[in-house]
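Every protein chain except one is present and positioned as in the full complex.
== subunit A ==
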Amino acid sequence: MQSKEAVVDDGEITSSLNVANSEFDEWNNFGDDDIMQQQYTIQADEAKKVPFVGDKETLSSLAAEYKSGSPILLEKIKVLEEQYAAIRRTRGDGNCFFRSFMFSYLEHIMECQDQAEIDRIQPNIEKSRKALQTLGYADLTFEDFFALFLEQLECVIQGKETSISHEELVIRSRDQSISDYVVMFFRFVTSGEIQMRAEFFEPFILGLTNTTVEQFCKSSVEPMGEESDHVHITALSDALGIPIRVVYLDRSSCDTGGVSVNHHDFMPVAGDLPNASCSSERNIPFITLLYRPGHYDILYPK
């Protein structure tokens, strides 16, 4: 059993070893497919522990995580508690940015019954569809994902036959057959935007991976489970015209004494911005994500 785990840990490296090294005879029958299967099993076990999207929790649950940790982090969480009421965790499966974005966005539309936002975003979605077609993607590869997201947008508006409750929204975002499809929709939109504006994104991508723009999209945007960076966030925010606030919780501190928590607002380049929260204030993001190195969760402002 232990040898199996070792194989999974080292991924591809050991898969070539299993042929090279006749000493490990039983590995000869243990191919990449078995490794993939085992990986899926591990993911399924993980899934039982943390749902794709968790329940709302108070920020004190966040503080509890760092009880014996860095005092800077605890100080920062105190600052966060002044501004934010709650946190909603997402599973750390490499899709957490897209998943947080999905839930936060749909929940916003549901709570504000923001039909205007749906009307605003639809042309942008069609633009993304055209972009993918222009880039040579076959419709059949992405259309199911687009259709499923548009369906979710319709469902969160009340008073229709298809309307769903908030409880149902949570259930759906935990249902792989819906949740992963929406994540994949965002991955397609992000990839299309990056490639359509390749010249703009190229220097950022070179800074990250030293590959071509197309290669970056193929290997780091489109595959499920690939983590998101500022390039992904910028592209998604621009493509859909949705501002996103990211609050950074890390160990950095400033010399001036008092602890402060940094945030960065990703503001789309396009002109027509959605309304912030349920008020008429524009240009303030209604999506707020908490970033801790390697992971995104959802934050709820007070």
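What we mean here is this: a contact is a pair of C-beta atoms (placed from the backbone, for glycine too) under 8 Å apart; a residue touches a chain by one contact, two chains touch by 3 or more; residues count from 1.
Going forward, contacts and distances are computed from a predicted model.
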### Query
For the complex's missing chain, which UniProt name, "Glutamine amidotransferase subunit", "Dolichol-phosphate mannosyltransferase subunit 3", "E2 ubiquitin-conjugating enzyme" or "Large ribosomal subunit protein uL16m"?
"E2 ubiquitin-conjugating enzyme"
### Task
Tell me which residue among A:T41, A:T58, A:S219 or A:S260 touches the hidden chain in the full complex.
A:S219
### Task
Quick one: say which of A:M36, A:V50, A:A64 or A:L206 touches the chain that got left out.
A:M36
### Task
Identify the residue among A:Y84, A:F188 or A:F201 that touches the chain left out of the display.
A:F188
### Task
Quickly run down the residues of subunit A that touch the omitted chain.
11-12, 15-16, 19-20, 31-33, 36, 40, 137-138, 140-142, 144-145, 177, 180-181, 184, 187-188, 191, 218-219, 222-225
